[in-house]
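Here the complex is missing one protein chain, while the rest keep their positions.
The block that comes next holds chain A.
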Amino acid sequence: MTESNYDEIMKLLCDRLSDLTNADILITPETNLISQLSIDSIKLLNLIMEIEDAFDISIPINALTDVQTVRELVDLVHKIKTTSS
């Protein structure tokens, strides 16, 4: 997995989160999904399905337990993408 792949995941996630929240907030890697973006559990689960389809991977929802920030979500997707390819 290359740096550009990581950046690609980051961009896709930031774009989707921006659409989902309609929030007037600048989304950065350190943005907290729950406290700052108010992403509820249903939205997060649906977002995970979209990411799975975008990268053709399986993301177990129980792997989200420790995910709080955008960067942590990107790290998780990146790790799964790397091990599955």
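As a working rule, a residue touches a chain if its C-beta (ideal position, glycine included) is under 8 Å from a C-beta of that chain, and two chains touch if they have at least 3 such contacts; residues count from 1.
Just so we're on the same page, contacts and distances are computed from a predicted model.
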item	value
Hidden subunit of the complex - UniProt protein name among "Serine palmitoyltransferase", "Peptidase", "Amino acid/amide ABC transporter ATP-binding protein 2 (HAAT family)" or "Fe-S cluster assembly ATPase SufC"	"Serine palmitoyltransferase"
Where the missing chain touches chain A, by residue	40-43, 45, 48-49, 52-53, 56-63
